[in-house]
Structure formats: structure tokens, C-alpha cells
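One structure is given below, represented as C-alpha cells, and several questions about it will come after.
Excluded from the complex is one protein chain; the other protein chains are retained at their positions.
When the chains are written out, they are named A and B in that same order, and each has its own residue count from 1.
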Amino acid sequence: MNMLNITVDPRKVPEVAFERSPGYWQTVGGRLLRDKVAMGAALVVLGLLVLAVFGPMLAPADPYKASMLSRLKPIGFEGHPLGTDELGRDLLSRLMVGTRLSLFMGITPVVCAFFLGSLIGIVAGFAGGPLNTALMRTIDVFYAFPSVLLAIALSGALGAGITNSLISLTVVFIPPIARVAESVTTQIRGRDFVEAARASGAGAFTIVRVHVLGNVLGPIFVYATSLIAVSMILASGLSFLGLGVKPPEPEWGLMLNTLRTAIYTQPAIAALPGVMIFVTSIAFNLLSDGLRSAMEIKS
Amino acid sequence: MTQPSNTPDATTSMHTAEAPFVDIRGLTVTFTAGRKPVRAVDGVDLQVKRGEVVALIGESGSGKSVTLRSLLRLHTPRHTKMGGQMRVGEHDVLALSPSALADYRGRVASMIFQEPLLALDPVYPVGAQIVESIRRHENVSAAQAQQRALELFERVRIPSPERRLQAYPHEMSGGMRQRAMIALALACRPQLLLADEPTTALDATVQIQILLLLRELQRDLGLAVVFVTHDIGAAVEVADRIAVMYAGRIVEEGPARTLIREPRHPYTLALLKSRAHGALAKGSRLETIGGAPPDLSALPPGCAFAERCAWAQDGCRQSAPEPVLLAPGHQARCFRTDATKATAPTVPTPAPH
Partner (left out) sequence: MSSASTLLEVRGLVKHFPLKKDMLGRGGGVVRAVDGVDFTVRAGETLGVVGESGCGKSTTARLLMNLIAPDRGDIIFDGAAVGGRDLSLKAFRRQAQMVFQDSYASLNPRLTIEDSIAFAPQVHGLPYQQAVERARDLLARVGLEPRRFAERYPHELSGGQRQRVNIARALALQPRLVILDEAVSALDKSVEAQVLNLLLDLKDEFGLTYVFISHDLNVVRYMSDRVMVMYLGQVVEVGEAEALFEAPRHPYTRALLSSIPSMDPDRRTEVPPLAGDPPNPINPPSGCRFHTRCSQAQPVCAQRVPTLTTGGGSHPVACLMFEPGSGHTAAPASVPAASLATEGA
């Protein structure tokens, strides 16, 4: 392995098989697959997604069918494995069918905020100077509001309904994502390889596209996935307050609201939608934690 | 006043009347955190007498820093397997219980690091850190400890010491921080000072100051010092003896003068030859060592340097060489020391004064 006496013909290097290494994301994927906790969480998330898609088909009973005779039946009641709610609807079916809406309310605002927040944050981080100040201080104004308060205020102003809650939740999540994006971009911007790219005469757009995006989107994405759980809880909260989903749609937060009165008579039933929110939040959080660990590849 | 030169009689090997203060026999350190275990130190024997300075030279992966840190047992116990025997004074380092270890560190042996900013706590003034260390090990009042800290600062030649005791690490310049770290290390009067590349990150004019300070302190306090560095020049300035490490083993060891003037191990020879220095003709190329250091998780059965060695023969690849005594106090792990005897290394010219 003589590294110094260069005898290779420089003109044409044969196009034979080159030793490839797995790309960055493949390496991350491999590490993630070996993380047992993250994989367990991933299975749970997968199950939830299946429920979200196929819920209506898999549900044993009609989630909308009310029956005043079968109100608030306990767990294990005949024909209703998880009991019934205050209108006599089968709870198991409502929980299963409710997955779709609950997950939708959790994931969609985060996805939208990811795009918008990253755009703002990356531009601010890369530009620096007055533009950065202008953008980030505006973001700070929104960031200063507690998220629940902001969500409620916006929802209230826009009016109840799913679309409006989605909009207000997106607005709530843009500031934290933008802050993370700006912070990561500023770090990357100071690295020598970005300086080297500037030194080779590349323009700002090229540098951002080739050098910055690949390095910042990962960490921002990981942060965003940790917000999914929060989004679900906030959406549930909005529904709980009557600002989000309208009855009789099954959605876990709404179900928590309407089952409130049953806490004294059937506490287990009343807690069940909360359990679903809890399980989903934990699964997403563990998955995003695992993703973050997998992405910390040291040389 | 020059140093007395190291005559062969003055240095000793293992059979001496005065037992060495530091006695390492057959030290092995294996890291088990990754997929394959990594054998960072592969059988190191080292003796250091009281008042003696031994320099450990090597490149990345040679095991010099790992050896040093083993003397304070600084590696994470869960992922490290240590074997062999290490005695410092009357302490069996590997057998120390956690509380005995805490007493041993700072009191018997203490360490200075390459980057003071990482070694000093950024939220406390430097004086407070010294006082804390003193009071951990000795039963003195705060005022007495404060006085000791002041004396230490004067000892390490920090100007305006009273003021500097209140300074935070980031408020001090690089050289001063290094001095403060030395003061902290000497606070509890240890008998063994371990130095892990303490001058590597310093400017040339500051480096020579710190090296001279270390020599002076060592002389005045009678410390035994183990000095790890990759810079042979720095080693020559401070050390009585030099040990060269490669792939987790000491491949050559001897008095500083002998090692520089008459190295016998092929790696030492190659290392000295590849140094850029003033005597080289302009435009000539440096003599480099081909190949790359071995993978420490898959060490070859024979001599670890064999595949890069200009003198290697078949026997070298089959079994690892044992130390060969070349002169009193000078030994090398090599089968081919007869062949290397004939090679004269380039004698570097002294720097202009």
C-alpha cells in the first residue's frame, strides 16, 4: 500500500466496481434497526397507522350506533369488550376508528410546521445579520405564548372545526421548529466546509442546497417528530374544549371530554381514551429519541 | 548550569537496590465498548524511580495516553478490562477500592492535561478549585488552604497571584491556565505527576516556559513524572529516559541521550528520520514510514511493526519479540537490533541561541 509513488495513469480510471459505503441514511437506518426500544416503539406506531387506515373496517361494531339501554357498560361486558360510552356506543370501535382522526390531528400540523418553520429558520440562519434578527424576533413573539394558550386563542378566533384547529396548531409549532432550524443552520454555516464552498466561488443558493440542507434537515426532522405527541395532546385538548372536532366524530380528546361525567361511575372507561393518547405519545417520543441517537454517528 | 549527563551507570533496570516508585508489569488494557474489543495496551512494563522523568512517545493509537490514564484508573470501568500489575509507591493501583482510589488520586498521583479549559471547572474561580482539592485530602482550615493556593501560584510563576486566584479559567491566557492546572495538580503534594501532552496546544514561546517550569518543579519537589507527548523535541527537553510506544507496546526504552543518538528499534529510527528539521537540504523529500498503524482490534501475531519495517524478516511476523538488552538501561523489542546497529540516524542541528 504505497501511498507516495503515484504510478496510476491519471487519464482514465477504469469504471470497475467502486467500493461504496452505505450512505448516511442507510447507516442511520441500520443503527435504528438494532435499537430494541426504538423498534418496539416503531411497531406500536405501525400498529396505530394500520388502525388509522383500516380502523373502520376492523372495528367490531358501529362506532356511531347509540343505545340508551347500554350506557356506560363496564369493560368485559358482553358484546362490548371495552365497555360503552355515555351514549351507549361501543368504546373499542370508537377508539379504533378514532385513531385516524387523532393521528391526523397530531401529524398534519407538525408536517406543515416542519416545512414552513424550516424555511424560515434556514433562511434566517444562513443569512445572518438584520434578516436573521427580523425573522427570529418575530418568531420569538409567537414563541413567548404558552402553546396551549396560543392554540386556544387562535382556534377561538378562527372558529371551531378541524381545519381551523389544524391551522392554529401549525402556527403554534412553527416557532419552535424555526428556532431549532436557525440554530442548526448557524452552526453548520460556521463549519469549515461551508467556508471552503464559499472559497470555491459558489453562490448562496448552491451552498444551501448542496451543503446546508443535507446536514440540517435531519436534526430538524428529529425535533419535529418529538412534537407529534405534543400536537396530539393539544389537538385532544382543543377537542376537549369544543374547539376542534365536533361530535359525533370519534376522536380521543373529544371522547375524554364527553366521558368526563363518567369518572365517578365508570372510571376505567373514562380513562381509556387517555390511555390511547398516552401510548401514542410515548411511542412517537421513543421513536424520535431512537432516531436522534442513531443519527449521532461519530467518526 | 547544565544537567549532569546520563551515564549508563546512573540509569537502572529492574535489578536495582532502590525499588522503582512506579512499577508497571505486563499492563494490558482492552476496551470492550465497540463491536470488537480493542487492545489498546498490550503488555507494558515500565519503571519510574523517584525524581525521575520518563517520557512516553508515540503517535495516535500507540497506547501512550491509555497507559497514562490507567495509572489513575480514569477509564470507564464498564467498558475497560485491565490486566497486569501496577504499583505506585505501596499502592496496588488495580486493586484499590473506590474510596482508596479517591484518596490516591491527587494525593499520591495527579495529572495535567492537554487542554486546561476542559480540565478546569468553568464556573468556579481557579483558587476555589485548588482550595477544594486541598481540603478534600487534608484536614486544614479554609484560610490555610487559601494560603497554600497562593504559595502554589507563586511557585508556578503566575504574576499577581492574589488577583489571579479569583479569576475564572476563561479569563486567563493559555499559558497561565496551564500553570494554574499545574498548581492544582500539585496542590496535595503528590509524588507522581502524570502529564498528558500538556504543551501540545501551546505556542512555542509558552511551551518552552512550561517545559522549563515542569523541570524546575520536578527537581525542587523530587517528583516522579511520566510525560506523554508526540513531540520528540519536548520529550528531550524534560526527560531523563524516553520510552517509545507502538501498537500498545513499548518498543524501545532508554536514556534520552542514548535514544536520540543511538536508536536501535526500526520504528524509533524511522520516527527520527521523518522529522522535518533544519539540517535537511531544501527540496529533498522526508523519509517516511510506509503503510499505516495496525488495527488494534486485530493485532498480528508477530511484531506489530513488521509490515512497515525495512529490516523485517519472516521470523518477525511469526512471534512478537521480547525486549533485548542493548546496554544497561537501554532495551528494544526487536529481533533485528544487530542490523540496525549499523545505521546512523541523522543528527539534528541544535537550534540557534
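Brief remarks on what is shown
Just so it is clear, a residue touches a chain if its C-beta (ideal position, glycine included) is under 8 Å from a C-beta of that chain, and two chains touch if they have at least 3 such contacts.
This structure is a prediction, so every number in the text was calculated from the model and none was measured.
Just so you know, the chain we are not showing touches A, B across the whole complex. The chain that is not drawn here is touched, among residues B:T32, B:Q166, B:S274 or B:Q313, by B:S274.
Within the set B:L68, B:L96, B:A234 or B:A247, the residue that contacts the chain not displayed is B:A234.
Shown as candidates are B:I24, B:V54, B:M176 or B:A320; the residue that touches the absent chain is B:M176.
Among B:E59, B:E322 or B:D338, only B:E59 touches the chain that is left out of the view.
Where chain A meets the chain that is not shown, the touching residues are 3-4, 6, 8, 10-11, 13, 16-21, 23-24, 191-193, 195-203, 206, 210-211, 214-215, 297-299. Mapped onto chain B, the footprint of the missing chain covers residues 1-3, 5-6, 59-60, 159, 173-176, 203-209, 211-212, 230-234, 236-237, 255-257, 260, 270-271, 274-278, 280, 282-283, 285-289, 292, 348, 350-353.
The rule is simple: only the chains that are shown with their structure count from here on.
One inter-chain figure worth recording: chain A and chain B are separated by 51 Å, centre to centre, where each centre is the mean of the chain's CA atoms.
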